[in-house]
Structure formats: structure tokens, C-alpha cells
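Have a look at the structure below, then the notes.
One protein chain omitted, others in place.
Moving on to subunit A:
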Amino acid sequence: MIRFEKVTKAYAGHPHPALDNISVDVEKGEFVFLVGSSGSGKSTFLRLVLREYRPTSGRVYVAGKEINRLASWKVPRLRRDIGTVFQDFRLLPNKTVTENVAFALQVIGKSRKEIKDLVPETLELVGLSGKGDRMPDELSGGEQQRVAVARAFVNRPMILIADEPTGNLDPTTSVGIMKLLDRINRTGTTVVMATHDSGIVDQMRKRVIELENGHVVRDQAQGVYGHQA
């Protein structure tokens, strides 16, 4: 589903590349944690998947497409196969929960009927049925993140990318979000989650890819956050 082949990404003006010749393969339906300190290259990894950047060298394949060679006008189509969740939720404050989720479908041209079916169904999946008319600022942090997950998943993408989704949440709430991501993963969606939260990684026992200074220093099935003795 996601394949990095000897990928290097260097930014202009930086002496060291953000990613240095890494090769990673993520299968369909996998759940992968991307761990590592700040500046280790996690965000660059996710941005390459989203084709916000092109790699400096090497090849990146996402959902069967080689993103190096993907024309700009085809990028929106690629992104419809990828859902994205961020640490800061990024909800539209002037829209209700339902409108926030529906927005993702409206702007890619889904019909009113599809939106009417999919939005309540997805809100139910994330545990927010009955809260569709609330405004984002009337919700707790955990609930807001659930709205963000619903918006990322409402189009049933093949891949869900989560960049520190629990970074702003307390541990109990974080567990709820992780359960939700796990449920989404069980529907067959590939989940890639960058995180600093060692508790969660240790608890979930999923594949862990650790980055350090742009290198993959560990790639472990059913891993934990820190190095194992």
C-alpha cells in the first residue's frame, strides 16, 4: 500500500537530509507506528505519502501510484484515497459537527444523497451520534478529534494517516481515540500513525518503525516504543 524505495528527501538550506535513503514497505491493512524524536523525519515521511513533497531521490509508491511521476492535477485524486488526522484537529469552527464531516464529501463532489447516508453512519462509528448539531467549541478535545477522524474516514479511504493524533489529549481520552483507529484499521484501512506516546505504542503491540536523523533504526512487528533490551 505504501512503499519507499531508497528514498532521500533533502530540504534546500539544510545540510542533512530529512530522510536518508530509507526503504519501507507497508502492506494493505497494516497498522504502523512511526516513532522517533522531533526532527527524526516522521513528518517528512507522512508528507511524502500525501505528495505534499516529492522525494529528492528514490521512489515512493502510494496506493499503487508512483508519486514522483504523478502529475499535479492527479494529486487530488490520490488524496481522496488518504484520510488525514492531525494533532490540532483542524475543524472549521463556524460549522457544526455534521457540516464539518459533510464538507469533506461536498468539496469532492459527492451527491447530497451520499452525504446524507455517509455522514450519520460515520458519526455513529466514531461514537458521536446525537452530537451532529454541536459546534466544535462545544465539544471536548477527544470529541473534536473524533470529528476529525470521522472527516478523514467518511470517504472510506484506503489509507489513514495520523500525525500525533493524541498529542493534545489526556491518556484516558487517548485510549478512546486509539480504540477508534484500531476499529477503522479492522475495516481493512491501512493506518500510519506518527506518535511520541510510548504508553500507547507499548499497549497496542503493532508494527513500529523508528526513525532517527532520517534513518530507519528499527522496524519491528508488534514492537514497543523504546528499544527492547
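Keep in mind that, in the parts below, a residue touches a chain if its C-beta (ideal position, glycine included) is under 8 Å from a C-beta of that chain, and two chains touch if they have at least 3 such contacts; residues count from 1.
Note that in this section contacts and distances are computed from a predicted model.
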What protein name does the UniProt record of the undisplayed chain give, "Phosphonate C-P lyase system protein PhnL", "Cytochrome c oxidase subunit 1", "Branched-chain amino acid ABC transporter permease" or "Cell division protein FtsX"?
"Cell division protein FtsX"
Of the candidates A:84, A:145 or A:166, the residue in contact with the absent chain is A:84
Absent-chain interface residues of subunit A come out as 50, 72-73, 75-84, 90, 92, 103-104, 106-112, 151, 155
